[in-house]
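One structure is given below, encoded as structure tokens.
Note that one protein chain is taken out, while the other chains of the complex remain in position.
Moving on, here comes chain A:
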């Protein structure tokens, strides 16, 4: 199961390189911006209504590109370049530091060993459904029904971090999460709403 090589738009790659050039210096890595090093991948956001209604992720929207970065001192980061509102506009959104960045990258070689993934090629992507507290690796097949997901911790509503889910299994749990989201947000007094979070 090779991961398909996808390349970020030039402007996204340039913003990533510019960000990387400003990080801690040290002995330069051989090819810090090569595909193998940066593994550019798409970030999607999905709507709750589609999940509730059973449409799934067909309308998930591409919102950003992410790039892995490892500096000469072995610090890992995930750099997110937002896609702007104008055509071909890209904006540096944020950089994530911490164990998660390395965990993501370490996952890639492990995917090749999974039997369920042997029959098809997949595109590595990332799905964030903020309202449902879902962050997940999204392995995109040619058909959405054949996708797989690997949620990232912390996970709730029955999702287990690091576990491989088929598309039907993932969407079923996501629907449950949407129901929980509703239960958590109903029956709040208007006065308190302004101060409450979860």
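As a convention for this text, a residue touches a chain if its C-beta (ideal position, glycine included) is under 8 Å from a C-beta of that chain, and two chains touch if they have at least 3 such contacts; residues count from 1.
We take it that contacts and distances are computed from a predicted model.
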Chain not displayed: protein name in its UniProt record ("Golgi phosphoprotein 3 GPP34", "Branched-chain amino acid ABC transporter permease", "C39 family peptidase" or "Histidine kinase"): "C39 family peptidase"
Chain not shown: contacting residue from A:94, A:121 or A:142: A:94
Touching residues (missing chain, whole complex) on chain A: 43, 45-50, 52-53, 59, 61, 63-64, 82-85, 93-101, 128-131, 133, 135, 152-154, 156-157, 177-186, 188, 192-198
